[in-house]
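Every protein chain except one is present and positioned as in the full complex.
And then chain A:
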């Protein structure tokens, strides 16, 4: 150091020492500089030492100095649930950056950090963007009329009632929806109008005419919870989202008896064979895609299946380019290969042990002999068929013990789940029993069996004759599910009759590799190779073969059977319930890990039970009039072997039928106000004329003095009247059949071009006039102007994700973490929590004069994971209306309950924990959590209310407090509850389970902990996997390792579904069903099947070239749903504005070059966008990415002269009846667990080049 001290430097200078710089010239220059200055230079003239002069630094230092940095995230349903640092400077949010403090996954694998993507990094733009909703808005014409009426009448409710009831006034504001004319109003007035509309609807029509929609609780639980709680407290209807979004894989309830449970992305690393099937991981799971790439470095083979050269394909070792919608054909053929080579040619003990224990393959199925002697499979053989009379014997399935050849009733089936006798026996422990997988044996006879097949391109059914071994058990002819499965897959065995493929190269017989090649265009050799590799990998790795599944497969009409065909590959190779194995279905941020607290508080179960929840698809299909133009009949899709349960039915008939049999909900319930019905029913019970409300209702329905609302759904008294939307953009994103919503539900302009079909439903009345403008009031809360807010009557300015307290969790990682406000909501924005508490306060105030305390008659369907799911044994689909059985509430029709609602105390109840929490506990998946201690701890932390209806009750009166309550009331975040839940489950199963959570009793994840860092959750019976000991979460590991049954009929994973409607649809077993032939079913344009054939060149308008294509709406790289697609940064990174991806070949046919304007249209509506012509695209399909709104650069359509639509303007709802089965074990309703999917991928449309000038 001495040489660098000043004295040292001075010394050296005196010595004149210089080591030289760049040469004599620079030496001279430096010497000159030194001579003319008094700077303190080093001796070698390489450095100069100065003081001060650092004012210029301030800018750079300032750049990274902030008031504060807070943890928050984005509630955008992207599944990322990435934790972010939000920076605030001078009170202004400046930017965000990724958090890096995710708990480690351990030393031997990659980490969750980094998480994030450009979309999330662009979010802070919204805070001060031009699209921000800054003030409450009201529809101008409505506000004027309301102010006038209120001044005259002096009462908000009377004022609103008058306007809503006056046809002329109604028309005036309804027809103005979406056409501008929103005016700033005060919060007080906005709240008052919304509250008045609700009070008016409850009073006039009933609370079941008030609807609310807010999806995906996991993306911001508190916001979802508070609004839902409000809706449920007033007796309104919450419509579902998981099935409505077609994100629900219906195969999951069908096969596993579970809504959906999937591995976290960290578990991809454990896979040694990884397929991505219809899931474009880098685009739609951006922060998790690194696990897939890293697994490859570990040696995992990665295979993709997608019709286009998708982004994930470039990461893959192999690409199987199956044509859009034909995935099941490929899966069936792969199953064919696996069954042939790993079950028949060679037996693999690892596989056969697995399927005997964990699947229904050894279960016996009864067979019915048809006229020509061949058999048709019917229902599972049950103990009652054998003459057994034990408790719930009709729900106990039977298998044959291969040691004795005798039938035995194994533990674990649904018959053991309820009732005292089953206690300790609901498990998969087979004891000494060795299940016979096949009926083959000394007692067996070969017989012919009839199987439906649907491989004709138009989807129509045919019958294949194959052979099975049959036996006589208890006087019935039976076989095993495996025998049926082999017959279905065309895997022959010696000595069996019937027609069989001659080999893999037999293209004429389903489901061989050669057969699939003709359908999917995937080479047969590749199909065989991948099937072999995957099965071989499972065998050698102990089931570590994983298939990542997604919307590309799920969102088709027949997505459920396709999923079953793919799940079969995993189940027969022992891969389900393994770390690194099984299915990984990622569509939507579904996993609300603290589920018990969230769902119970959201449904206000602490105050009133049961809540009104509704399947979104059937609700909107009926209330937006999409059923009226639906000309298809079920006969077009049922099996040639159908027994006629669905014969001649219109989809509307099926929905009505399902509702009246107690299978699926439908609201409004009846053609009368349920408040009045409750009064009458109570009076009748009191005077002894009816034993209970259910019987009273059944009588009224029977004699026709009371009707289901759906039977005359278009009658004004049966319309939904209010709709509250928050955290959702229904009309800019998810509304399949968007134009039907605009025209019929909202009563404004649309591009709809659909007329009533020739023949209507049988039981549902179709009025001559299509009602237009059903909703009295559309209310939305959002922080940005969307298509939805533009259509709304009242718009509340909402706080963004950087302006409120909330909670986030996801399927993709095992953590719960917090939203924290970086700033107070700016302008007049308020958090959802504050909005709904204000709304409740006003409603309670208005209720004092108009409602008071009323009784409400609530009908709900028979529910899964409750004793209701064993209400209808045999799955016989008996309809009381057709005289097949008697109407009995809770048995053959919905459950009927009468509850009390004090409308003046809604606000008090909204913000306190009600007494039912500790009195009854909260029940999830049939496990009741005892909340006494949890409630007391909330009371101690937050205090209790000192007055009002919530007096003495624990306060949850802020968003942070509600977050705390959610965490305290859930097993995943409160170890005490997890342990107690496992103890309960141990009693029922007789298996040791509690060790999964033991040691966590004292662990309570508090809200402040989630603000500190993402918190890994506790293993809890709320879910099917285990995180114990830092293990990566994989679903069903508890079932497999601890022999806990699946929540299904047999208690095992199901290949076979024996319900009457499943049989009628020909889907008892996995099968291939082609995309819907929209031409045959709906009269839409015909898409050429041969992609190399001629397209519809020049038909339609003379001179206008057009082609017919399948219209797909996959997810977007530049947006998450509709969020970010209007963000300036994302618009700059992408092409921006509406786009249509199309193939080079298709573009050539209609003379389109890249960036030309094109229009996609059909009877449902029009979409106008710019063509992106790309070699990535296959011929015959276009991609219109979900979600592209009307708000960015959408011109008027050439076809209609009106503004073009959103991506969902060209779609419509296609409702599959088998999704509406209920009251039958795993095929029973629960909110978001089972319901018809709002699938949209089968849609076809015409694409033509725009010739008219583009105008706005």
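The rule is simple: a contact is a pair of C-beta atoms (placed from the backbone, for glycine too) under 8 Å apart; a residue touches a chain by one contact, two chains touch by 3 or more; residues count from 1.
In this section, contacts and distances are computed from a predicted model.
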From "Urease accessory protein UreD", "MaoC family dehydratase", "Nitrate reductase-like protein NarX" or "Energy-coupling factor transporter transmembrane protein EcfT", the hidden chain's UniProt protein name: "Nitrate reductase-like protein NarX"
Contact residue for the chain not shown (choose from A:316, A:414, A:605 or A:823): A:823
Given A:53, A:130, A:180 or A:1253, the one touching the chain that is not displayed: A:53
Touch criterion as defined above, residue of A:33, A:852 or A:999 at the omitted chain: A:33
Positions on chain A contacted by the hidden chain, ascending: 21, 29-30, 32-34, 36-37, 41-42, 45-55, 57-59, 61-62, 65, 89-92, 135, 184, 186, 823-828
